[in-house]
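Missing here: one protein chain of the complex. Every other protein chain is in place.
This part shows chain A:
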Amino acid sequence: MRLASILLALFIAAMPIAGSAASPEAAPEAAPQTARPFEADSLKQILDAQKGRPVIVHFWGLTCSNCMAELKDWGAFTRAHPDAMMVLVNWDQRGARPAEISPTLQKAGLGSVSSFVLGNGFEEKLRFAVGQDWMGELPYTRLIAGDGSATAFSGPADFEQLGSWLAKQSQ
């Protein structure tokens, strides 16, 4: 699966980038990510792979209008902080449309951000593994510092505050 996504990324990266010159804002997306299933141990794996670097995990939904309204702002934030480790997790439940995740993220300028989709089955258990006090509201964002300590907020992000948090992490 990992190999497949790398191959797909290679394939797309090899495509001629058409029209990008016409829109200076649309920086070429390096590696469009396909959404991988988010399981109970996914967050731990992400953090283990980061080896003490801070991580921003943003939970969003196509069915959540407040999420969709700020998605492009997350795109701008990732462009402004190219070194920040971001993870996006789509948390749409029943009636979800996983095929729309990648195109939506691409459009918001988030095509190269590591992307997950709520895994099969027991949503409560998967959510509990993320945060015991998370009641499933969206958007929801967890900020995990290098030492593993986590803070979280529900609702749209304050990107200025988020930038300050990131800056503090690298001090």
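As a convention for this text, a contact is a pair of C-beta atoms (placed from the backbone, for glycine too) under 8 Å apart; a residue touches a chain by one contact, two chains touch by 3 or more; residues count from 1.
Definition applied: contacts and distances are computed from a predicted model.
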Worksheet, complete the sentence: Record lookup, UniProt, unshown chain, options "Pyruvate dehydrogenase subunit beta", "BNR repeat-like domain-containing protein", "ABC transporter substrate-binding protein" or "PepSY domain-containing protein" -> protein name "BNR repeat-like domain-containing protein"
Response to the item:
Only one of A:S42, A:T78 or A:S112 touches the unshown chain, namely A:S112
Worksheet item: Which residue from A:L43, A:I56, A:L110 or A:L138 sits in contact with the chain not drawn here?
Response: A:L138
Practice prompt. Against the chain that's been left off, what residues of chain A make contact? List them.
Written response: 1, 4-6, 8-16, 30-32, 34-37, 49, 61-67, 69, 83, 85, 93-96, 98-99, 101-103, 106, 111-112, 114, 117-125, 127-128, 132-140, 154-156
